[in-house]
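Every protein chain except one is present and positioned as in the full complex.
Let's turn to subunit A:
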């Protein structure tokens, strides 16, 4: 074998190895998807069944069990809290980057330190406060908490995107006599828009998947999809096929959004460190 073909062979086998690892890694997930199309009797067999008559009946029974209101709650809480994060967070990120307030690093430190506060330390007062303010089992309690949960990270992320705006562009605009609103809409926002989108995506993922607050502060009325999954397993024992269908349906919206916006996901997570 020449070195050339050797190298080609090496590259091809590395590709095969990568594929095999990837498939093994997501195998639990692939298996879950497969299980969601099974009848209960086919879901747990020893040995596991690969050939079966696929059925949509599990998805139908999930809907019968009142899945849609939970889905609607999740969607509402996620969308509204993400919007508030942007509404409050964009000006804050601006004030901490392009027009920095005094003691910027202290403020940033404060925001990040709230992220490190173990959420469990606040759950009892939050429970009591929600109870007294009639916010227990109310979507607005979750909206407020998810906004507080995502805001610090969002401000950090958006700040790094604002810092990418070339100062020369802003100076040039100022020299031309542009006032702040015009500068914002013509110069700054076009540059930071992808970064804001990336930040919003991260907020959506963390709100949609949040479990601790949802489980402890909501029940049937304001429950989000993770709460639906819990009620499912405690009430009637194990129905693997139905559980798989529920898990798939509950995850699907964020899965699809995340797949489509993969590059935004990377930008958001790396806080704009990728140029």
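The rule is short, and it goes like this: a contact is a pair of C-beta atoms (placed from the backbone, for glycine too) under 8 Å apart; a residue touches a chain by one contact, two chains touch by 3 or more; residues count from 1.
Going forward, contacts and distances are computed from a predicted model.
A.B. asks: For the chain that is missing from this picture, which UniProt protein name fits: "Acyl-CoA dehydrogenase family protein", "CoA-transferase", "Sugar ABC transporter permease" or "Dihydroxyacetone kinase subunit L"?
C.D. replies: Record says "Sugar ABC transporter permease".
A.B. asks: Among A:6, A:106, A:133 or A:185, single out the residue that touches the unshown chain.
C.D. replies: Result: among the candidates, A:106 touches the missing chain.
A.B. asks: Kindly note down the residues of subunit A that lie in touch with the hidden chain.
C.D. replies: With respect to the unshown chain, the touching residues of subunit A are 11, 14-15, 17-19, 21-23, 25-29, 31-32, 35, 44-48, 88-89, 91-92, 94-129, 144-145, 147-148, 151-152, 155, 159-160, 162-163, 205, 208-209, 211-212, 215-216, 225-226, 229-230, 233, 238, 240, 243-244, 246-248, 250-251, 254-255, 258-259, 262, 265-267, 269-271, 273-275.
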